[in-house]
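Just dropping this structure here.
One protein chain omitted, others in place.
Up next is chain A:
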């Protein structure tokens, strides 16, 4: 469903993504792994249409990234990005106005589950609560592809489990989830595929079970082997 062909993103002083080619298939959970600065976020932002590749092509369902792909892909950035005036309720209304796949009822459920209050101002939320709000808004969409950039960052261990459960609920047959995280051990048990990125290049990609069998190691151990 998503195809990256020799994607390059260069800035003046550095190359953030260096010729990545990969395919993301429908109905799977992918972990996008790599240390800080490896190019995970840049790659995700290119797929979300926020960053333009310097070279190469990205297509979603055969079409270049654009209005159609934005309607089908639910991207959750790592940063907090809501307008200052917005309350938790306003965020839901905004998503409802722009994303036809947004489910208001599910948003209300997620807000409740994440211990958020509809009347709270988004800008005054703690980093943990702000992360929960991003998760709630993103997962309330009935998207074909979810891309979650560091969804577990700054979140306590109890809430992490809560979020992982919520993510798994969203994982249905026709849904694809790509999660980037440093917390590899948290993802180990839920992913179908692993993508390892190092210095902007694709280091290793494969079915998680196959990788474990081939290497005789867990994903966490493979991660350590690649990046240590």
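Here is the rule we use: a contact is a pair of C-beta atoms (placed from the backbone, for glycine too) under 8 Å apart; a residue touches a chain by one contact, two chains touch by 3 or more; residues count from 1.
We take it that contacts and distances are computed from a predicted model.
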Select, from "AzlD domain-containing protein", "RsbT co-antagonist protein RsbR", "ABC-2 family transporter" or "Ubiquinone biosynthesis O-methyltransferase", the UniProt-recorded name of the complex's unshown chain.
"ABC-2 family transporter"
Of the candidates A:7, A:32, A:48 or A:116, the residue in contact with the absent chain is A:48
Which positions on chain A touch the chain that was left off?
11-12, 45, 48-52, 66-68, 70-71, 75, 77, 79-83, 85, 94, 97-99
